[in-house]
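Below is the structure I would like to discuss, written out as structure tokens.
Of the protein chains in this complex, all but one are displayed in their positions.
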Amino acid sequence: MYDVIIIGAGVVGCSTAYWLSQYEMSIALLETHNDVANGTTKANSGCMHAGYDPQPGSLMAKYNVEGSLMAKELCEKLDVPYSNDGSLVLAYNQQDRQTLQELYKRGIENGVKELYILDEKETRKLEPLLSEKVVGSLYAKTSAIIDPWQYTIALAEVAVENGVDLKLSNEVKAITKENDIFTITTSKGQYRCKYIINAAGVYSDVVHEMIGEKEFTIIPVRGQYFLLDKNEGEKVHLTLFQCPSKYGKGVAVCPTVHGNMIVGPNAETVQFEDLATTTEALNYIKERSALTMDCINFRDNIRNFAGVRARSDRQDFIIEESKSVKNFYNLAGMASPGLTAACAIGYHVIDWLNTKERFVKKENYKETRKKVRFKDLSFEEKNEMIAKNPAYGRIICRCEQVTEGEILDCFNSPIPPQSIDGIKRRTNAGMGRCQSGFCGEKVAMILKEKLNIEFNEILLDKEGSNILMSKAKEGDY
Amino acid sequence: MYDLIVVGAGPAGLSAALTAYENGLKKILVVERDKEMGGILNQCIHNGFGLHLFKKELTGPEFAGRFIEKIKETDIEIMLDTMVLDMDKNKNVYILNTNGYKKLSAKAIILAMGCRERTRGAIATPGDRGAGVYTAGAAQRYMNMNGYSVGNKVVILGSGDIGLIMARRMTLEGAKVLACIEINPYSAGLRRNIKQCLEDFDIPLYLSHTITDIKCTNNRVSKVIISKVDEAYNIIEGSEIEIKCDTVLLSIGLIPENELSKEADITIDERTKGPVVYENMETSVEGIFCCGNVVQVHDLADNVAMEAKKAAKAACKYILEEKTFVREIKVEANKPITYTIPQKIHLPIEEKVVDISFRTNKVLDKCVIKVTNSNGEVVCKYPREYVIPAELEKINVPVSLIKDEQNSITIYIEED
Partner (left out) sequence: MIELICIGCPRGCKLLIDENNDYTVTGHSCQIGVEYGKNEVLNPTRVLTTIVKIENAIHNCLPVKSSKPLPKEKLIEVSKALKEVVVKSPVKTNEIIVKNILNTGIDIVATRDM
């Protein structure tokens, strides 16, 4: 029996777990997939927005700005890649310039600091390779980029170390309530609790309606992306947005914290988690991106992917107790700026819980975690690490210079990986330009050994994504 | 301080190291990231190697074995399980292995890092992203080193040699290869491989087709949609064919691996993705040479070994300071020739002949390869029965015919 069960181990659920784990309470975190951060959290551009975009007075505005201010310190504590590069919203005509003025006013009202309207010359000084069509910009100095999956994994790891019970591969199937106690039935078992925090992303309306009435609807909106080689990454310095116009929000061109370039997303409604990429959307993104930069070499694309955002029919975050079910708290509709807002949203969940019961902060709890990133160590530090553990002397992923030591470290972490992509998200192995062409087999064999599984149980990512099917000479011919 | 450091112990590195040794160099180090010598040849268990060099048809491991045996009889130092993480233009390399991270220096360096495979992202094939999509070389490694088959019902994208070889491998080990899909109207691989890898096993080859969608069920590939394309590579509406399968192997090209070369500020040719080289395989940085797939994608390991010999001999000459040249000329290429190796030629040189290799991006029947000087005069010509993109073409230009050239020579092809 738990005090609190959080449903969904995406960035919002893990942030909630992180902050709540600092209090005296028993917490379980339930996740459908075999890893945290395996939904929308891992498939976005990693932008920590400044906060000029949401409507003043909205929940999005409040939590976006608060989250944006919390992010730097939190990422330092969690040893998560974070880069405060700033962002530009680009204007292409007079109409756009007016829109920038509106965004600027909105930003000021929302409490965003260091916002500036720049003319064309000042804009080009910051970003020399912009297309000729750009006439000005809104510069937000507080905008940043992070690694969203390392961020979420770090939040979850600290939560687990503080005592949170992480239950992976537990898909919530049914929720009932009797005498103020919830019973959640999952694909693996049953769990009981007093309070439920619903952070189930694209499925949060489905989860709510397992026990409550329809109070909101999630509209899954898919966005597709190009992830380009680090050579292309060198062309872009700030996160570049296109001014929203009657044609829509436009397409972004952003650097990633790892030095790549990300181009996208588009926006199209889909059925739940349809994560396919499509020719039409990819062509659209390519064409639109030329407005920002027409020198992008798409032949150096290393990967396409898609993420589905959970937009709510209220056009705002839904952060409230269910009206039909007492003690059931919805954190839903976490479309952009969900990633930015997540740390603030999770931070304030205790405010709601404290209206129900008094929860006391723990005397001792973990707030930080540290990670070995071998390639960032100095010459001397590298040799110290190898002397301690020779596995740091063996490179597994050549593109990202990830060592065997770092990969083996994952298996000693609070949330060991269950798949090749789980190792990728924790170490960057396989994320580089050869897309695990060189390291894939090595990573797979390490996973097989550490998890003590058969070759045909090795997963690329989610359940069902087995990478090897049979042994030589044992197929059907 | 080493005389020579060779980066990579595949066919290029092994051949270079041996040649350097046979030419009298004393302190030679070969650095190899794998736990054994042989490079990619260890997983190329098929035959077709060595016909030129050894007059025998050998498998990849046998070909590598010939060099490895000889190397074992020398005092060439080999560091296995060692990665070169960095290099600078002062010929220092920074190596990493379980003994530590060290800086080593040499009088000359030969780069032989080979290449990597192009991935799905490079051609932006849309669709789902479950398990079941591999580059052909990755599938080859799983099969030949571990005995694991990546799938049972396979579609191969790209008719390059690696894809064709894997079509045969997968079939021999129990899988069903359903089709080989090639976007061009001609195959990218050797004709012998079309015969012995596809025709022998009744595997259909769809020319002028490409994969336009990959669909997964329960996170594993379950089918692909292929479509016909026109001469401009545009999809022809209504030509879709669905093929149920669980595996897609990509054989869509190789890219020379020059991350290290870039660290040392070596000039890279955007057309080849390899270093700009002189006729002696020297890069734009003095004393750093290169050979093999890191320079241009070769078809035959035999040619890789010969190119490596050239680089090694040049490295030896460099160390002994036996330089004869004082100037350089450029080698230009006209379409459909996409690039030449070398891109520059030192003059004057002792050699009687300069080998120039190149590829075209068009299939050509009877034609003549011509070399002109910067005045537009034809200095030599080479008739050919055919020149095709799948086969690396080579001409031997007599130095006597270009020794007075001051600017550049141009290679082009005239069709009959």
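Chains: A and B, in written order; residue numbering restarts at 1 for each.
Keep this in mind: a contact is a pair of C-beta atoms (placed from the backbone, for glycine too) under 8 Å apart; a residue touches a chain by one contact, two chains touch by 3 or more.
As the structure is a prediction and not an experimental result, all values here were calculated from the model.
**Student:** Touch partners of the unshown chain, restricted to the chains that are shown, please.
**Tutor:** A, B
**Student:** If I consider the whole complex, including the chain that's not displayed, which of B:Thr74, B:Gln196 or B:Ser357 touches that chain?
**Tutor:** Touches the omitted chain: B:Gln196.
**Student:** Which candidate, B:Leu29, B:Ile123, B:Met143 or B:Ile203, sits in contact with the chain we can't see?
**Tutor:** Touches the omitted chain: B:Met143.
**Student:** Of B:Asn23, B:Thr59, B:Thr74 or B:Ser357, which sits in contact with the chain we cannot see?
**Tutor:** B:Thr59
**Student:** Using the touch definition up top, pick the residue from B:Leu172, B:Ile241 or B:Leu320 that touches the left-out chain.
**Tutor:** Of all options in B:Leu172, B:Ile241 or B:Leu320, contact with the hidden chain holds for B:Leu172.
**Student:** Name every residue on chain B in touch with the hidden partner chain.
**Tutor:** These residues of chain B touch the chain that is not shown: 35-36, 42, 45-48, 51, 57, 59-62, 64-65, 143-147, 171-174, 190-192, 194-196, 200, 299-300.
**Student:** Give me the chain A residues in contact with the hidden chain, please.
**Tutor:** Chain A touches the chain not shown through residues 472-474, 477.
Basically, only the chains that are shown with their structure count from here on.
**Student:** Which stretch or stretches of chain B touch chain A in the complex?
**Tutor:** Interface residues on chain B, with respect to chain A: 33, 81, 83, 85, 96-101, 116-117, 119-122, 124, 126-132, 135, 137-138, 141-143, 145-152, 173-176, 212-213, 215, 218-220, 235, 246-247, 259.
**Student:** Over in the complex, which chain A residues touch chain B? Could you list them?
**Tutor:** Touch residues, chain A against chain B: 226-227, 275-279, 282, 298-305, 375, 379, 382-383, 386-387, 390-391, 393-395, 398-399, 401, 433-438, 440-441, 445, 455, 459-477.
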